[in-house]
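Here you go, one structure.
Shown here: the complex without one of its protein chains, the others still in place.
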Amino acid sequence: MASSQRLEIIRRTYYDSVTLMLVAKELLKLEGISVATLNMGTEANYKIMGAGGFDLTGVDATPNDLVLALLSDAPEAEKVLDDALAKAKEYLANPPGRKKDSGDNDYRPKSLDGALSVLPEANLAIVSVAGRYAGDVALQCIEKGLNVMLYSDNVTVEKEIEVKKAAAAKGLLVMGPDCGTIIIRGVAMGMANACPTGPVSIVAAAGTGLQEVHVQLARRGVGVLHGIGTGGRDVKKEVGGIMCLQAVEAMLAGDEVKVLAVLGKPPAPEVEKKILDAVKAGGKPAVLGFIGGEAKGDSDGVFVCRELEETAAVAAALANGQDGAAARDALYAEYDALKQQAEKIGKRKGYLRGLYSGGTLCYEGQLVARGILGPIWSNTPLDASKKLADSLKSVEHTMVDYGEDEFTQGRLHPMIDVSLRADRILEEAKDPGVGVILLDVVLGYGCNDDPATGLAEGIRKARKVAGERIAFVASICGVDTDPQNASRQRKILEELGVHVCESNARAARLAAMLVEVAQ
Amino acid sequence: MQLRACSGDVLSRTANRKEGLLPASPRGPSLHRPFRGGEFTLLRVREIYTRTVNLEEPESGRRYSVVTSGEDFGPRTWLTDFLPPLRQGELLSLPGEGIPARYDPSLPAGRMNLRWVPLVCEWSSLLEEELESLAAPARERRFGDLLGLGPGSTPAGDDFLAGYTTGRLWLGTPLPPLPDTSRTTWLSAEILRDAADGLVWKRSKDVLESLSLNDAAALLKAVERILNWGHTSGRAWLAGLSAAVSDTIERNV
Partner (left out) sequence: MKKLLKEGPKVVNIGVEQFYLDVKTQKTEAVVWDWKPPAASGDLLSRLKKLKKGGN
């Protein structure tokens, strides 16, 4: 089937990625348009457009240029493409379905001073502009005495340190860069779930890690007061955990916080030790949940966990005045029971492919699956030797984190735009060597308003190709009070025969157990 | 044409007008039928837009308007539910009294709340998109170069000057000499003449009024409404106001 393509470069322009996604969505509704993407001209986007069937020879768009790319399979493709292109420009001038939906049509101040004259008591800036500008925007906010949530990724480590030093000098907090989630006095910001407020506070070097623990606590009836995200790089050697330690200290001060949980991907060992010491010295019931971290063994009222649901289960028990160790044992007993579930579903011949939107969930998924299946390939591998040469091509057992910088430069995070993962599901299904596909579905504010339906499209196509050869396993990181409603999302997937688990730790276990390991 | 309301100055200004009934145009009897028991103003239809008809008083050249939205109230304006079919050049008689006055076009009394200074200052940047040609003369206060600058029946340069004039008068600082308005369009010259007389359109008045209050939500709404005024009119007007505020601050420092 021959497709006709149309590429249009709009030079030196800037649209936020949500607008671009909305316009692409509208264009796809047009008769005869099979692919429509609007991306900034980054290298990563070239790669994705190339994989999507576009011939990009001679295209010279820079990261400051918008590339409008359309494919049509219609008989009168040229006409269809002309019309679609005109429509696209119209939509860009007047983005579909945005402000109208929000019912908030007021003037938006164009300067920080102007914004602060409107809300002089402001104390927090949420910065989610493109990474190359984000650091400077954050510095301006710090100058004005605002704490900063730096949602943007692709911020250089030099800039990060500059921003954090400026903040430290003013006693301000910088959460991020790449901080997806925070909760302050129960108010959930960024990509965050609508869970109750309560006695636990969380310091997390991980967005989806924070979300998963927030959700797992809610499922156990326990609420969260603060959830401070630091961004993953904070606990690495270069930055040294500046913000993580500062946040831990703030959580330990006063008696509002009853139980503290500190979690994330594993920090640099020396940073991990510093954090552990600080938590121990605080004298509060606490849980350390560094996924696959170095620290081991509970002591001095501090429980050391290796997974997210485990961290939440122990923290919930502590918040209820119960025995943390017993809660952990009970949880692992439940995990053992997944074996029977796997037998019942029936094992599959072939590899496990995990397609993740949440970075920490992907990391945890790998750790769990490696324990059962051995090495896992990834674009963010546990073991550097298992790094995929091409993130778009799986090798043996593979788990891909679509939230990595390579996929998010100049385009939306996969928690907002599920289309890349939906397409990949089909690609994986075409590979006869694949037996199990594992997914995360992250809900909450800021996330796609119906990710299950987006993924379902890919799953349906995959079913046509692979039938029952492939088993689908998913976890839903969300609650019923989230805008997407976790139960409704679950139902959409279950109707397609997806095995939906209560946590990522369970889903990764079940998925790995479903793989028939050759003797 | 059912007239529902008028701006207050229609009454006061027509009160001094010469006595006597002028004959209505013989065409379109229902439309031009003289109003009973009031004074009359005979006006020529000069410009017809979707929501506004601008009329010219033949002798003085003054603009009068009939509008269909209360949002579009300005000096010497009548409000009606819908505009009847009109032709350019035809004569229309409209009442000077007997209609409720719903809008007072004079400058509001309140003083500017200094809290809004940073917000007003950022409006100088409203010239950055599409109005780049205004940016340099506006920054350098080259009023003569701004006059008549830009496309349409009210060039954006004139909107800037109107905003500037209104701003200076409202803030109570003396006006610098402004250029001779005969070099721009009739409508613009009329707008500038009104601005110099301390008369304002409702959207502008709403902005000035909310700048004197302490209600952020009301101000942001008023600003959004004026931004929707014409394609660039509101933006240029706000930029002019911004310039007036910053000049006033500079004078007082």
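Points worth noting:
Every chain is named by a letter (A and B) in the order it is written, and numbering of its residues begins at 1.
Note that in this section contacts are C-beta pairs under 8 Å (C-beta built on N, C-alpha and C of every residue); 3 or more make two chains touch, one makes a residue touch a chain.
It should be emphasised that the depicted structure is a prediction, and the values quoted were computed from it without experimental measurement.
The residue from A:A36, A:A130, A:L338 or A:A486 that touches the chain not shown here is A:A130. From the options A:A24, A:M49, A:A84 or A:C141, the residue with contact to the chain not on display is A:C141.
Of A:V59, A:L85 or A:A250, it is A:A250 that touches the chain left out of the display.
Of the options A:E31, A:E121 or A:E468, the residue whose C-beta touches the omitted chain is A:E121.
Only one of A:K29, A:K79 or A:R108 touches the absent chain when the whole complex is considered: A:R108.
One chain of the complex is left out; on chain A, the residues touching it are 12, 14, 16-18, 64, 98, 102, 104, 108-112, 114-116, 118-119, 121-130, 133, 137, 141, 146-147, 151-152, 171-173, 184-185, 187-190, 226, 246, 250, 253, 445-446.
Please note the rule applied: only the chains that are shown with their structure count from here on.
Distance from the chain A centre to the chain B centre is 52 Å, each centre being the mean of its Cα atoms. Those residues of chain B lying in contact with chain A across their complex are 115-119, 121-122, 125-126, 216-217, 219-221, 223-224, 227. Per the touch definition, chain A reaches chain B in the complex via residues 105-111, 113-114, 116-120.
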